Every structure is written in C-alpha cells, then in structure tokens.
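Of the protein chains in this complex, all but one are displayed in their positions.
For clarity, chains are labelled A and B in written order, and residue numbers in each chain start from 1.
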Amino acid sequence: MSTTTTQPPEPETRAQLSRGSLPRYFSPVLLAASAAVVAGVLLAFSSFGVILWALLTAVAYLVISVTASVRVEGARKAKDRFITAIVYGCFLLAMAPLVSVLWTVVQNGMSRFDSYFLSVSMNGVLPSMDAGGVYHAIVGTLAITGMATLISVPIGVLTAVYLVEYAEGRLKKVITFFVDVMTGIPSIVAGLFVVALWMVLLGPGHLNGASGALALAVLMIPVVVRSSEEMLRLVPLELREASYALGVPKWRTITKVVLPTSASGLTTGIVLAIARVIGETAPLVLTAGSSAVSINWNLFDGQMMNLPVFIYSQVRMGGAVNYERAWAAALTLILVVMLLFFLARMIGRFFAPKTR
Amino acid sequence: MAKRIDVSGLNVYYGDFKAVEDVSMTIEPRSVTAFIGSSGCGKSTYLRALNRMHEVTPGARAEGKVLLDDLDIYGPDVDPVMVRGEIGMVFQKANPFPTMSIYDNVIAGARLNNSRMSKSEADDLVEESLRGANLWEEVKERLNKPGAGLSGGQQQRLCIARATAVKPSVLLMDEPCSALDPISTLAIEDLIHNMKEDYTIVIVTHNMQQAARVSDRTAFFNLSAPGKPGKLIEMGETNQMFTRPDQKETENYITGRFG
Partner (left out) sequence: MTTTDAPQAAPPPSGKRRIGDVVFAGLARSSGILILLILAGVAAFLIVQAWPSLSANTQNFLTTREWDANVREEPAFGVAALAFGTVLAALIALVMATPVAIGIALFIVYYAPRRLASLLGYLVDLLAAIPSVVYGLWGIGFLAPQLVPVFEGISRYLGWIPLFAGPPSPSGRTILTASIALAVMILPIITAMSRDVFHQVPQGHREAALAMGATRWEMIRLAVLPFGKSGIVGGAMLGMGRALGETMAVAMILSPSLMISWNVLQSGNQTIAGHIALQYPEATGYGVSALIAAGLVLFAITLFVNMAARYVVARGNKEA
C-alpha cells in the first residue's frame, strides 16, 4: 500500500475526525419552529387544516434540515438525516389512520352509545324510527363467535400438537404450507364455501348462526394453528425428556406437561384469534343473513344478527339515524375487540410460566 | 498513514456493569500490538472502544480519553462514522456482504465517501487492496463472483481488503484467525507482518504462539476477580513479555498455556 495510486477519500476533513456537525438540539428545535411558523401562516390565511399543517411542516422541516446539513455536515450526513426523517415520518403516517379511525368512531358513536342502545333489539323498529339497539347483534356475535371458537380450538390446537410433536417429512411440510395458504383465504370465499356446502348437502336457503360459525371457523383454524405452534415450540425439550425419563408415555407427557406449560400462551393466541374473526362481516352476510331484527339465541334456526353485519346493514339503509346506529355499533365492536386484546395481554402477562 | 493511539483512563460499561476499568496505554504506529488474556477479560470490548464500535451495542458507553495522534476520538465534535473510517476493524467471523460480488465487497466502503469514483479508479483500488491482502492472484479471474463462495481464509482476507480499501491508518483485528485452519492462519499472519509498514495494527488473540509470532508489543488483560471488570495487567515488548514478564499473573497465564 506504500505505492498508493488512488487518493484517500476526503483526506483533509477526515484527518480532523469531524466535518462540522449540527448541534444535538437542531432537529427538535427546527421541527417545533417549522410547526409553529406553518401554523401561523395558515392561520393568517385562515386556511388551517390538520392534514395540510402536518404536510407543510414535514416539507419545511425536510427542506431546511437537509439544506443545512449539506452545508455544514456534508452530503452523506445530510442523506442520513433525510432518511431518518422519512423513517420517522412513515411511522407517524401509519399512526394517522389509527388515531383518525378511533377518533371518528368515538366522536360519532358516543351520541347513541348508552345502556338503552346496548339493551334493546331492533324488533318492531321501523328503519327510520329513532329507537332500537344492538342487543340482538351482541347476542348473535357471542353465539356465533363462541361456536366458531368451539370448532376451531380443538382442531387448531391438535394440528399444532401434531406438527410440533409428531409430524415429520412430507406430510408436515404439506400441512404447514397449506395452513399458511389457508390464512390467506379471503373471508368472503369462506362464506361462499359454506353457502356452496349447504346447497350441495341440504339445498338452498340455510341462513342461520351455525352456518356463520362454520364460515368463521374456516378463517380461525389456521390462525389458531399458527399461534399454538409457536407456543408449543417454546416449551423446552428438557421438560419433555424429563417426563419421558420417568417413563411417562408420550401422549400423557403432551397432555400433562407440554399443554399445561404452554396454556397461557395458547389461551393468548386463541383470544387474539377470536379478536380477529369477531369483526368479520362478509362471510356472515352470506351465511347468517343480514335482516334479522330480533333476539335469537338459537344457532340452528333462522337468521342471526351480529355486530359487524349490523353496521353494514344500517349503512346500506342510508338514513341519518341508520348512520348513527352504525357508528354506535362500531364503537361497541371496537370496544369488544380492544377488550379482547387487553385480555390477551393480561393472560400473557399474569399466567405465563415463571420459569422463562 | 499509520498513526499512534494514546489511551488514558478508559472505562467501558454495559449499562451498569463495568466491563473494562481504567486502561491506559500507548499503541505505536507501524507496529503490531497483541492483546492477550482469558475469555471475558474485556479485551474485545476494549478493542471495540478504540473505534467506537461498542456504541453499536445498546447500553454500552465509554469514558476516558483515546487520542489518535493528537485528536480525541471521543471529542464533542467528533463523528463516530469518521472515526471508523480512520480506524478500521476486522472481525472474528469473516463477514463479506453475501449479496455482493468480490469486487463490490472491496469497493463498498470506498464508494461511501466517493460515489463518483471512475471505473478505472475503482478497478485500481480493488486491485491494490486485494494485492495488499495477498488475495489478488487467487481471485482476479472471478471478481464478479459472490464473496460468500470463497474459503474461510480467503473470506477473511477479503474482509481485510475491504477494510484497507477505505484507507484507514489503524486496523483493529478481533481474533481474526480463530475460525480458520492452520494454513489460512499462516497466510493471515504473513499478511499482518507485511501490513505493519503501512498501518498501526492491533490484534486480539487467544493463541499465545500467534501473539509471539506476529506482534512487536503485547498487552495482557485479566479480571481482577470473577464478576469484576477487566484490567490491563501489563504491557511491553513481546519478547520480554513472553520470557521475563514483570507480573506474576502474566507469567502464570503464559506458562500455563505453554505447559
């Protein structure tokens, strides 16, 4: 290397180990300043809008910080700053719809969300009447999701046990692959499947809760398999070996050691799977019907309303009062989903085996 | 190109745990300095603090002074990115970028500083760096093949070429031969011997014979007690360290290994 033919890059600046740097407080101060100035200008022209404000602040911040950085710190640092700003921006951009959805749902849903709304059905309520509630839909949601859970959990958990404890070779690969593929089935196709199944077996016209539960189960099974598989794999091999060493047969080892050890994880996964399917609408429109108005606890007889379909059918009616009901039902549904998420986290936190 | 490193009172922490305590030493330019000591004695941690690579580990921080010639690399205006351009590093496990060709691996670092490098400049730099790493003759016919296709020893020399292509003045090597067979190890040791004309070289090694073979000066690190931070026990000419160390601790370690 003593016969150097190429110049070392940036020799004069690099020898100093620094190329000038903007102070640490530069970014936050500039961001705050941009936001304030943009807000001031927009207010002066009385055209303030949150989206416009956020957009212009971002542009102003990007332009100024990159220009300043190119001057002071050089092109490489400026690029790094630019990307950093973009990456932070991506995250904020994703939070915008989350906040917006939750905000609009709460704002629009509150007006009708009360104990009356939660405790009455739509029985006898004419579409435009200022009355009625979602009790029948809550009942339907509980019944349909409950039955779907009863179908999916044994199949899902047992399949996961098979994949983790027993399966090997080709069948394992095939099942794993198709479980993955099954997670991608469009929900409406699951609904059509049940429709087609009944048409072949029973003839047309079987709108009831059980059909809906069956469609949801098709969507839920792969989710349960996936999460259970993950949890079972977390159980240390030594625990199984210790059990085998005591002469406990494999199936007792699984039911008495492996499954109890992973119980909290399995339950968390199942609750999250319920949260995923409880908001499914399309398959239930096709299988459980969209015109039930009264309380129906019988899964096998007649149409069964539920929260997501209630929202959809109210929107289809299109009147102002219908929209109010839809928003209030959406608030109810979101609360249910959030409750399930919270529950899942709590189970994961408090019932996890202490030995991990 | 080679520069002197002066360390005074360097402490390195992982969160609340102090991994290296109060190390001061001078690393001479155009020489090879070896760090020896048992596993977990903080010598790799200390090495990483010499070019601020420890900052990559979450929670790690260093206090003290590290002067490169006369500049403190922990100075307030100093950019760690530029420190690492000036003080290069070669790791225990050869890590060429798997998606890049041999050519692109060598040029990757240099391109960062000089994106408008001409084709002929780039070709020259690649050849120069690969020759410097004793690898040119072996790979000149397949520069566009992926670097991951080389043998372990060749990959490690490719990583050395990649590090030198950035034109650093110091090269830190963290157990560069521990994953290699004896013949590849010998090739790297020859290379280190040749490179000390141009660089300040620091090598961490577990292999006592290797330290004796390649280094001019040797520093011995040890833990003051289990769970306590690592310390520099003594440092001196390699010959003297291996024959007449000042400290009993050093003698025990060296003779223990030699049997």
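Just so it is clear, contacts are C-beta pairs under 8 Å (C-beta built on N, C-alpha and C of every residue); 3 or more make two chains touch, one makes a residue touch a chain.
This structure is a prediction, so every number in the text was calculated from the model and none was measured.
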item	value
Touching the absent chain when the full complex is considered, from B:V32, B:A62, B:M82 or B:A211	B:M82
Contacting the left-out chain in the complete assembly, out of A:S100, A:S119 or A:N298	A:S100
Contact residue for the chain not shown (choose from B:M25, B:L71, B:A108 or B:L223)	B:A108
Positions on subunit A contacted by the hidden chain, ascending	51, 76-77, 79-80, 83-84, 86-91, 93-95, 97-98, 100-101, 104-105, 108, 154-156, 158-159, 161-163, 165-167, 171, 174-175, 177-190, 192-193, 195-197, 199-200, 204, 218, 221-222, 225, 239, 242-257, 275-276, 278-282, 285-286, 290, 308, 311-312, 315, 323, 326-327, 330, 333-334, 337-338, 341
Sites on subunit B contacted by the missing partner chain, in the whole complex	51, 53, 56, 58, 81-86, 88-89, 91, 93, 95-100, 108-109, 112-113, 159, 162-163, 166
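Following the convention adopted for this analysis, only the chains that are shown with their structure count from here on.
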item	value
Separation of mean Cα positions, subunit B and subunit A [Å, integer]	47
Interfacial residue positions of subunit B with respect to subunit A in the complex	1, 68, 71, 73, 75, 77-79, 81-83, 85-86, 110, 112-114, 121, 124-125, 128, 132, 164, 166-167, 195, 197-199
For the subunit A and subunit B complex, residues of the former touching the latter	1-6, 8-10, 13-21, 76-77
